[in-house]
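Every protein chain of the complex appears in place save one, which is left out.
Naming follows writing order (A, B and C), and every chain is counted from residue 1.
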């Protein structure tokens, strides 16, 4: 996190420094598109003006701060193959446009080498282990609502070399983490997944069913349908919570059976690996008995709008997609820059299949609003911003931090 | 660095969050004195306006970003005894003032526990070793021009328990790192130094002597005089560089001998510990034959101006001290808040004994301008800002980062 | 204009001055809703941050500049009966809200007397005369796209006392100036119009008909329908331009005749009053033979949304009205403040019957977007902002001012 924050802000500083020292590129200060980042929720940094205080303190412009997981460098780090690839992608990052609409890149600012040095160690996967000693890589954090949502390709590839079976997490729902993993990460990394474990909780189903598990099942149905679009076998696993009743679990099991979908309760939280044996067994069986027919949802050679429509209609069940004037201009610009053949990484709330966090269950025929499209030319995708999704969260009136404390002996309280 | 950055900015976020959610304290947005920090040189962040974008994005106010070494939390971390002390000092940090001139502290914002948790691991000294296996602590980075300039008290105290002799570095010249180490750190930590190793380089003497070593000697003379004010024995060591001529070294040696000051050439850079044996021997001899008469330069019970004058006239040879209207108001406020009995930590350029970086050699009778006085109520000192010293550096027209690169195998170039 | 600018900005200065000197009301700087105004097109003033530069230069907040015709004081000046009424309305102006959501008015700031003094002379109508000596009042300029669009009530009432027939202009189309004149001005001033002169130009009909007069007639049809909603007799007059062909004029005349609407060509521009005799005669005849059945389009006791819907569906032919989240919150707030029974003064582009300037002819079933609702509590109406209408225009790449010049003798060129 810190390396990414530093590399990201180094580029921002070099950009402002270039303008300060004579602005040789004739950069339009209104089209500085590289934000700064901090790994903290701080709404007051969403919109700031930097460079104030007169001629010695830089040139004024409007600026946004995002959280570090939303940094394009986080996405790049999780998608590159090696140092060479890292530098290639860093070089392509677009940071601003000139008054003549020419994009200015990290390469133009001679920032690539120094950024790569800062990221050198962060590029190496962190090997950790579970309490029972099972190895795992935890590497990278591109949240699936605002970024592509899976850990680094380097870690996954390393795991594939070391283990018989590799399980990777794709954050949030099938329409976010899974969709992006299949369409973006698998495409870039040439990965062919064998099966999907769809994790459900009784709590989430009830939330989507207005307190009733049964009423929440259409939401599960949509996620199952989404996976089928990729030609992959799927197993549902119920992540068991203490409060779950047998009755509730049965409802889900019955439903899966009626659909011929394998299902397994997993109680790893309280029983450790023991609690996951049923799931593991059924998953291995599924993999070996169901040859994968994996394919992408869309080809890259269609237009930006077609790709967005493809995702929004198939994955979200949206009725139509509305583009603001800004978004329309962004599309035109990305065509002009030859970036329109990149894959799509939609930023969307994780609380709903739609772009409205309050719209639960399985909504249909709704409207998706594309507010603007950010170009991650380095990472290699386009990021349509939908609904009110923001890349810098704010804290509530009573932040959780107020409960957190540490005593003289170093015992921490209030974290959960 | 990263833990301090995070803890610092967490407090800033909690402050803005408090105002956003109703401003129960009636805080005056013009008197938000807690900056944000980043560990990067970025002049465009010296003066920013945050909280723009309408009612959902916080309340607008002017804000400064400093570099992390200038954070009061860096100073606190380097001065505390333990977790309990850490929390006590964090609690005292003043972040803003109300319209009624009441200070608002980190404690008022219920931020202390969470900040302490973030700093928990950073509080522990880093044990490293030299190439030859000699243990050393590297812990904390409060630059001596803008902060108090020495590593953490915890590390120093730990070293004192583990070793026969402990050498600690006090950054920059005798009037900065040494003065602050003696008056602030030794006072807080109840340390009694036995001797001072004054490190000189031929290069620096020539710089202060307009290219002539001999002409630079008055600068050395002043540093020797400064140390005498604290009642400590001193040994001069010449940090040997490849380009130094024997002739030049002799000039310094002669000078020291004429003053009855022990002197030793150290060539640790090229010869390792072998190159430091002469210095070590002479130093141990100095310690055992010269009982320390260590005392502080000033008592705490004098006024703020008296303390500043004491330092500026004795340590810098200043003729007079000029206070801006802002600084005068700061002094009145600190008296009102009962903070005027704290020690003084002057922020001053390291390039000159005066507050003007271009004024070399041994200047005398000059004017020191106190622009404003920042209150580090948590760290426990007052920070008069002199001359044009800034807590956020800017990059040059051709930043060094342009030369830095890394090849496919991870070899870094251009760092030096 | 200048008096209104001065009175308006005086109130803004007193508000910021109040906050500067201790903020006794605990005003939320994000909810300062009183803009500043200038009588100049200057897009760089649309969004500014004021109060920067430290504690002595006021408290920072975001601020908008509007053009003077958009000032609520312009609206007030054009609606008041006398000095007493002026002061009553000025007193009601809402300039900000506290953190506790209490509105702060001009009265709370003790600004009313001084503002009224500044406006004292501006309250008196300007009597001018045509080249032929016909008296006319030119008094007030609340543009009908962003305000209520007619000259001052004082001037109109004075004219009614002095003349047998009074003609007043209601700016832009029937759905803007006329609608507002009938629903707002007539209601406040208890005026009962006898007839409407609907001015059409061949040029405008062609613009709405894609170059073809005949195709533009549905636009005229809509304006005629609009007037019929108010129960008023109408005469169409064709404002004759040099380029108009007889053929084109005939098309309009034929159309009116087919609808049994009287029509007259007016060529006042080239022939003076002589060119308006036909129109005058027919108009007088219309008035005396058609007793007015004038009534308002909506009652005040319906909800804000009902009133807006009434106007948008009947006057614009809108299909539905969309409210942004901001607009919804504004409606709730105006209900809470008891302002929901005020008449409505929609801000909308004058280039189309819809809120999209490019949508010509007679559009139907379109969507009207209410972006926010400004409360003119002093003037006594609510201003829903629709589409992209802005209260501060910008200049084109080559401003007309570049052509304007004056020679040594004072002859001006380039104005037209």
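In this text, a contact is a pair of C-beta atoms (placed from the backbone, for glycine too) under 8 Å apart; a residue touches a chain by one contact, two chains touch by 3 or more.
Owing to the predicted nature of the structure, the values given are computational and were not obtained by experimental measurement.
Note that the undisplayed chain, when the full complex is considered, contacts A, C. Of the candidate positions C:138, C:325 or C:404, contact with the unshown chain belongs to C:404. When the missing chain is restored to the complex, the residue among C:163, C:277, C:322 or C:395 that touches it is C:395. Touching the missing chain, out of C:16, C:179 or C:355, is residue C:16. In the full complex, the hidden chain is touched by chain A at residues 22-23, 26, 28-31, 49, 52, 54-55, 59-62, 99.
Although one chain is not shown, part of chain C still touches it, namely residues 1-2, 5-6, 9-10, 12-14, 16-17, 20-22, 36, 38-53, 56-59, 62-63, 82-84, 87, 110-114, 116-117, 120, 394-397, 399, 401-410, 412, 414-415.
The rule we apply is simple: only the chains that are shown with their structure count from here on.
If you average the CA atoms of chain A and of chain C, the two centres end up 48 Å from each other. Remark: chain A and chain B have CA centroids separated by 41 Å (rounded to whole angstrom). If each chain is reduced to the centroid of its CA atoms, chain B and chain C end up 63 Å from each other. Residue numbers of chain C whose C-beta contacts span two or more other chains: 49, 52.
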